[in-house]
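Only one protein chain is missing from this complex, and each of the others stays in its spot.
Our next item is chain A:
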Amino acid sequence: MLRRASMLLARRPILAARARPFSTDLPAAPSADATFTEAWTKVIPNMDPPKTPLSFMQPRPPTPSSIPSKLTVNFVLPYASELATKEFANPCYDLIPVFKHSILSLFLLIVPATTGQMGVLPGHVATIAELKPGVLSVHEGSEVTKYFVSSGFVFIHANSFADIIAVEAVPLDRLDVNLVQKGLAEFTSKLSSATTDLEKAEAQIGIDVHSALNSALTG
């Protein structure tokens, strides 16, 4: 009897885990609830069913069956949009399938996520990543554009659209090395003289940001 019970217990979670699909496997989300509209038309055939919040939402883009050849990037700030629906195509993808990262016409977006530098190519799995202060680099063929991003988020959708939102993003040549080093020294001393948790956190943030700025300018 005890053996049966342990078998039953062991079986349940496995079934449950297999029944729940990964969110990346889901098809495009439906924009209207079919059961509701059927039930409505049965009872009140003359009136249109009311719109639910679901019908106002854009459906989730479906995961395409083959890797798309381009990555569309939106890079926006509160006061400007750096890249607005800029498409980056990788034409060499199909011609030379072995050398996926052909040096001739490579597009790569390197994003400073809190979990480390993340590279984004067309066909990247849908991801939401929080950004830490760091360098965002856009490699288009042989040209590289680098921006220092203060913080923000990057959303990569299943259909290879990437949305990067940041509060402040500046090209590296607009940063002043002396101010960065002065700031780093100032915050290091503030950390050692900080008393409350909040002051310590602020000083630590200052150190993180300034050391990221420093390595962006010198590295």
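The criterion applied here is as follows: a residue touches a chain if its C-beta (ideal position, glycine included) is under 8 Å from a C-beta of that chain, and two chains touch if they have at least 3 such contacts; residues count from 1.
Heads up, the rule we're going with is that contacts and distances are computed from a predicted model.
Which listed name, "Autophagy-related protein 101", "ATP synthase subunit epsilon, mitochondrial", "Cysteine dioxygenase" or "Phenylalanine--tRNA ligase alpha subunit", is the one UniProt assigns to the chain that has been left out?
Going by UniProt, the chain not displayed is called "ATP synthase subunit epsilon, mitochondrial".
In the complete assembly, which of A:Thr63, A:Ser137, A:Thr188 or A:Gln204 touches the absent chain?
A:Gln204
Since one chain has been left out of the picture, which residues of chain A touch it in the full complex?
Against the missing chain, chain A presents residues 79, 133, 148, 150-152, 167-168, 170, 174-176, 179-180, 183, 197-198, 200-202, 204-206, 209-210, 213.
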